[in-house]
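Here the complex is missing a single protein chain, while all its other protein chains stay put.
Chain IDs A, B and C follow the sequence of writing; residue 1 opens each chain.
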Amino acid sequence: MNVVREDHGTAVLLVVDGQVDMHTSPELRRHLRGALEQQSSPLVADLAGVSFIDSSGLATLIEALQGVARYGGKLRLVGLAPAVKNLFQLSNLTSIFDIRESRAEALEP
Amino acid sequence: MNVVREDHGTAVLLVVDGQVDMHTSPELRRHLRGALEQQSSPLVADLAGVSFIDSSGLATLIEALQGVARYGGKLRLVGLAPAVKNLFQLSNLTSIFDIRESRAEALEP
Amino acid sequence: MTSNNSDVVEVALPSDPKYLPLVRALVEQSAEVAGFSADECQRIALGVTEGITNVMRHGYGGCTHRRIDLLLHAPTGTFRIDIRDYGRFVDPDRIRSRPLEAVRPGGLGVHLMKATMDSVEYKRNDHGGTTLTLIKHMAATPPTARPLRGEGEGEGQ
Partner (left out) sequence: MTSNNSDVVEVALPSDPKYLPLVRALVEQSAEVAGFSADECQRIALGVTEGITNVMRHGYGGCTHRRIDLLLHAPTGTFRIDIRDYGRFVDPDRIRSRPLEAVRPGGLGVHLMKATMDSVEYKRNDHGGTTLTLIKHMAATPPTARPLRGEGEGEGQ
C-alpha cells in the first residue's frame, strides 16, 4: 500500500494505492490522524488505486469518520472500484459514508 | 491460457493470451500443429497477451519453426512484451526467430 | 505421505500480517483452478483474509512468529480452506459479529466472513488450537437449493 498526501487549502486529499489490510492499515491510520490533528476539512480519501480492502481498512475509515465529526469536519470517499463499493454494501456502510463520483466534487468546501 | 485463431488467406494468426507453461503448452501445440497441417504461411503468433512463458513454451515454438521449415513456410512472432523478449535473449533465440513489430507487418506474405 | 491424490495444497506460514498478500494470491489462484470467476475469487480472498486476520489478532494476540496452517482444497466447483492455529480453543459462541447498526471501528470481520462464504465453522483441533473451516460453492450449484429430505413433512408433523 502507498499513500500520497495533497494539500488543497484546508482540504486534504489522500491518494491510496494497493492493498489495505491488517499489515498496511496502520500506515493509512497515520496519514488520516495527521490530517485529523490539523482539523482538515474536507478530508478526502481517493481509493481508485485500492485493489483490496478488508475489515481493518474499513475500521480505519470509520475511525476517521468519528474523528472529523469531533470538530465538525467532513470525510469524503471517491474512486471506489466495484469490488470496494460491494464491500461497503456488504458492511452496510454506503449510507454512513459520503461517497462522491469525482475528485473535484469531493474536494469542494 | 487462451488461443484464438484468425485465418487471413494462407496466412494464419494465432492470438495467444495468458500464461504458457507445462500445463498450457500442449494446447498451444495443438493450435500450431493444426496450422502446420494446412501448410499455412506465414504462421503468425501474436504474444502480446502473454504474461508468462517458460522453456516448454519456447520448445513448442521451436517445434513449429522446424515444422514450417519442412514445407518452406514462414513462422513469425509479434507483440513480445519486454519480459518475453528478455527470455528469448536469455535463450539465444532472438536471431533464430523472425520477430516483427506489428501484426500487419507479420501477416505480409 | 509421499503421494498427494487429493487436490490439497498445504501451507504453513508465520503469523505475520506481511504474508497476507501472499495468502490472497494463493487463495485466488486455487479458487481460479476450481473454476471460480475473478469476482468470486476476490470475495473468497476477502473471507479468508478475515479468518486469518482474526487468528493473528485474537488467537495469537498479535504475535508475528507463531505458526498458521492452511489446507486449500479446491476441486471443481467448490473451494474449501481450513485455517489451523496452535493457540487455544475458542468457544465459537464468543466469536460473533456485532449488529451492523452500531457504527464503530472493528467487529466487521466475522460478518464479512459469513457474507462472503457459504459455511463458517470453528472446531477444536488435535494441537489444542482452533481450526476454522471456510467453504464456498460455485453459484451454479447453490447448496441451499436442495430440500432436506423428510424435514417439515415427516411422520412427526
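By our rule, contacts are C-beta pairs under 8 Å (C-beta built on N, C-alpha and C of every residue); 3 or more make two chains touch, one makes a residue touch a chain.
Everything numeric here is computed off the predicted structure, so don't read it as measured data.
**Student:** When the whole complex is taken into account, which chains on show are touched by the absent chain?
**Tutor:** B, C
**Student:** Using the touch definition up top, pick the residue from B:4, B:22 or B:48 that touches the left-out chain.
**Tutor:** B:22
**Student:** On chain B, where is the contact patch with the chain that was removed from view?
**Tutor:** Residues in contact with the chain left out: 19, 21-23, 52, 54-56, 58-60, 62-63, 65-66, 83, 87, 90-93, 96.
**Student:** Can you list, in ascending order, the chain C residues touching the missing chain?
**Tutor:** These residues of chain C touch the chain that is not shown: 1-15, 18-19, 21-22, 25-26, 28-30, 32-33, 65-67, 86, 127.
We adopt the following convention: only the chains that are shown with their structure count from here on.
**Student:** Quick check: how many Å separate the C-alpha centres of chain A and chain B?
**Tutor:** Computed from C-alpha means, the inter-chain centre distance equals 46 Å.
**Student:** How many angstrom between the C-alpha centroids of chain C and chain A?
**Tutor:** 28
**Student:** Roughly how many whole angstrom separate the Cα centroids of chain B and chain C?
**Tutor:** Chain centres of chain B and chain C, defined by C-alpha means, are spaced 42 Å apart.
**Student:** Taking each residue of chain A in turn, which ones touch at least two of the other chains?
**Tutor:** none
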